[in-house]
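What follows is a set of notes on a single structure, which appears directly below.
With one protein chain held back, the other chains of the complex are shown just where they sit.
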């Protein structure tokens, strides 16, 4: 079985946001898969997807603090036309990556107890973000 | 062909560990695939999987040194409840990622000569780690 669907994630402020439930709700066909893979792909270069701790908001805040520190706006950037948050957003997006490939078992994402899907919004005003989901399996 | 299997990796100290042989041994069905993909997924948020140089232990030691330097314990973390190694572990895990998708050709992982699978253990006492392997191909 192959299925592809665009998932529109509403605009969120710069930061790290837990979107597991939103993604799962958009893919009811997950339930039909005994074994498979769920590929999530964000079609942008200044936002990314990652997987991390799904419980404490502190963790997501600390993600923001560290990434802003490691990839600062005040740096020797030459590509500054689109604002001070643009070039750091590109680097952060590449560090975390545009896609997630998640195993599916018995009709569910086979995540660990503490794993959740993060939308990593690296722009101040990134707007809504499109994720293309590709489901396959049997 | 689809196959899914949990691989339990024994507890290892904080650092970068070569586990290619262990993973391959756990997946004898690799030999049945002419072409395919082997998806490895670690079900944790403070350990990760990556691919790098499979020869020199110096390389793996230098990985540890750099990551400890880039994501230090002494930082403006707010999520400190689970110890000083916890929040850096989450960030390192996200930077390296929870999964690897490896091509399979003629019954083997089609890695380059120098490539090996690293288990990246970011906690001081992470315990054993579960990897969910999903094999597909024909």
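A and B label the chains in the order they appear, each numbered from 1.
Here is the rule we go by: contacts are C-beta pairs under 8 Å (C-beta built on N, C-alpha and C of every residue); 3 or more make two chains touch, one makes a residue touch a chain.
Here the structure is a predicted model, which means the values were calculated and not measured.
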| item | value |
| --- | --- |
| Absent-chain contact - pick from B:42, B:102 or B:131 | B:102 |
| Touching residues (missing chain, whole complex) on chain A | 2-4, 39, 41-45, 70-71, 75-79, 87, 90-91, 93-95, 97-99, 101, 130, 132, 134, 136 |
| Interface with the undisplayed chain - residues on chain B | 35-37, 50-53, 56, 58-59, 61-63, 65-66, 69-70, 95-97, 100-103, 105, 110-115, 118, 137-138 |
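What we mean here is this: only the chains that are shown with their structure count from here on.
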| item | value |
| --- | --- |
| Mean-CA-position distance for chain B and chain A (Å) | 20 |
